[in-house]
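Only a part of the assembly is drawn; its chains keep their places, and the rest are absent.
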């Protein structure tokens, strides 16, 4: 009872903070579309070429958006001392951490799920491929959030960590990238994709169960410095 | 005996800050940790809160090492460090609610009468922040933020307070208010450990001093 | 309450103008008087433009009636770039002469410009579907229009993120000025890109030089859009002004007048 109360309060708190900065909600969205936009600009407008690389672009952009968004996850909490208080609170830390990551995912990734089909259409993907793209994003982005949170928890006490975070986290993102973009590719070719989706689902289960413990341990380490 | 420290030892970067440190703290007692800048007060407090591991020696709560208690030990105390631990983007009242939720039902003094179980708005009033409940701490001055952080003490029913320079940034009225809070807490059987460069206005046999001299 | 410490003193006429422009009260009065006339002008231009565009103009020999979306698309697209210029110029004025009014014009421009950019994008892609069989192609003009949208959104985002509104408008002025580098790029990228890749829009639509019966309504509509921009800019600026000057005496007087 008490724990669920703390869980929902924390969830609500992080939501509230995000909505207080309303622009923040649109930012991952805008970043996602901006990064996607860079490719046609850099590569050129040829529709067939863009269509071929669309799955890769979508997923790379999602990865980078997740990476940049993750940086916010514990940084402000660390700086204003609320993280210290969280670690010292009698509530179970892995649960509290799950609340924070969940709030973060809802705020930063869900809008992305809504925008992805629009971008997919602009790259000329067909309806089936778009459906699969949505599914992969739905399964994959929570994994990105949880894994990103581990990286952030490890580096939050370091002053200048943006790049270091990228180095820690991007290699861990690779499985999601491979299965995700491969599934869309395969779907665009009209082949079945259940294999990749199962693998993504397995990654998701793994992340949800194990990451909170890792995050909690990393946070205790970071705060005690 | 609430808290007992045995043979505590601390080195930071090859330099011993303190060694063979030992003291006990009973209910109703206040321990003032003193020492010049850099003598290791903050470091000691962090060890007592379990935020830092001791290089040697032990911190015992109720005769058990605090590591063995785990979350149960964290129910017993409130911590206020150099940083305030309040969120700039939640209003003052929301910050208080957050503190309450995270504190849980702290194992400590049960709420016997309405007076000892304070509501968030009376806390604000007591801290001299009346009328600021719906404002954001990012619009507060340094001292107002510290007052909000100290509200944590009134909300919690924990038996032990661990405070690192609680009076920092407070004006005179604020310091007095803090001292009256502290003596109330001690009177009802609570204990406290704090560092301070200010002279504390409390007197009595229940006040111990620990001078760190590295 | 007029800040005059930075007033340049070279020409008396300029000084007068400067004081006038810097005076919120004066602006509020004059814009109030101007607004009804602008509304009337807008109505005339809109009605004649729409009549010309939807009724008298002949159907296109290639596109049939779907071309008529041009009467929204092109004025909106033109305006989207024009508004940015207005915004950047008032940004420069705000930074150099510290005129509060210019700051308010600047921040009022951004949402309007963003809306017109959005309209240009939507009508463009609505038009693209019947024309090219697809909603969107990553061709230079369309992509650069999208970038313009992001420039506007950046201005809006920055302004809303900084709490002190005077600071925020100063920040936004700097940003708007820096962003002006992109305007020529947006315009010419069509050509630069076509050095390698075929542009879909330009080559397709420049060939049939536009019929005079189509052109006149187009110009009328463009006029109507410009006037509409002026109206919404005045309205937004007046709002912004009231909000910022809330504690001042003249606002209180105004409220009392309106109540009485």
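A few remarks follow.
The chains carry the letters A, B and C, assigned in the order they are written, with residues numbered from 1 in each.
As a convention for this text, a residue touches a chain if its C-beta (ideal position, glycine included) is under 8 Å from a C-beta of that chain, and two chains touch if they have at least 3 such contacts.
On a predicted model such as this, the values are computed, not experimentally measured, just so you know.
Beyond the single copies displayed, the complex in its entirety has a chain composition of A x2, B x2, C x1.
Here, only the chains that are shown with their structure count from here on.
Between the contact lists of chain A and chain C, the overlap is empty. Overall, the chain located most centrally, as judged by its C-alpha mean against the mean of all protein C-alpha atoms, is A. Chain A and chain B have Cα centroids separated by 37 Å. Between chain B and chain C the centroid-to-centroid distance comes to 57 Å (mean Cα coordinates, whole Å).
Shared interface positions of chain A, i.e. residues touching 2 or more other chains, are given as 21. Residue positions of chain C touching 2 or more other chains: none. Touching chain A in their complex are the following residues of chain C: 134-140, 143, 146-147, 150, 153, 156-157, 160-161, 193, 196-197, 199.
On the chain B side of its complex with chain A, the touching residues are 46, 49-53, 71-72, 74-75, 79, 81, 83-90, 94, 97-99, 101-106. Interface of chain A with chain B (complex): residues 2, 5-6, 9-10, 13, 16-17, 20-21, 76-77, 79-82, 84-92, 96, 223-224.
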